[in-house]
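Here's the structure we're looking at; comments come further down.
The block that comes next holds chain A.
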Amino acid sequence: MPLYVALLVGAIMFGIGLYGALSQTNLVMIMMGVEVMLGGALVNLVAFWRFLHPTVYPGQTFFLIIMTVMALDMAVGFGVGTARFRARGSVEAEEAGELKG
Partner candidate 1 sequence: MTTVLIILALLVGAYLVAVLEGWVSTGRFRPAAPVLSGVALLGRESLVPRKPDRIFFEVGPVLLLVSAVLAAAVLPLSPGLIITDLATGALFVNAALAYVMVALLMAGWGPDGAYAMVGGFRFLGQLVGYSMPIVMTIVGVAMRAESLVTTQIVESQATLPNAVYQPVGFVVFFVAAMSVCFLPPFDLPTAPGELAGGVTAEYTGWRLAVMRLARAVLVVTLAASVTVFYLGGWNGPVLPPWAWTAAKTLAVAAVMLVAGRHVPRLREEHLLAWYWKIAIPLALLNILYVGIVLIAGSSSSMSM
Partner candidate 2 sequence: MILQTAFMGLFGIAAIWFAVVVFRTHSMVRSALALLFSQAALGAMFLAMQAEFLGVLQIMMMATEMAIMAIFMVMFMMDPGGLGQMEMTHQKRLSQAAGVIGAFAALGIAFLAGWGNPAATAPGPQAQLRGLGLDLMERSMLIFETAGVTILTAMVAATAVAVATRSATKRKEDRE
């Protein structure tokens, strides 16, 4: 039963994050959507570790890796955002048409 509560929360967080990442026009808001999605993934990881394999620790290691990814996407995203803001004066996705291949 608690496992399903956790999976439910994880799935809803993922849905909200997906909506946010697709619907927002600003780079920073898009990254917030990605963070919400990764948060949903974290819930699932902890729930699977706790309720399915509580004595197997690579599950917790995987959690740490996902947390690293969360920090990394912020660092690289803000790096790109700063460069783009310098060059174009905005980080709106609508105004980034020239990135289309």
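Keep in mind how these were chosen: all candidates are chains of the complex that A comes from, given by their letters.
Throughout what follows, a residue touches a chain if its C-beta (ideal position, glycine included) is under 8 Å from a C-beta of that chain, and two chains touch if they have at least 3 such contacts; residues count from 1.
Predicted model, so just to flag it, every value in this text is computed and none were measured.
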{"item": "Options 1 or 2 - which one, within this complex, touches chain A", "value": "2"}
{"item": "Chain A residues within the candidate 2 interface of the complex", "value": "1-20, 22-29, 31-33, 35-36, 39-40, 42-43, 46-47, 49-55, 57-58, 60-61, 63-65, 67-68, 70-72, 74-76, 78-83, 85-86, 90-91, 93-94"}
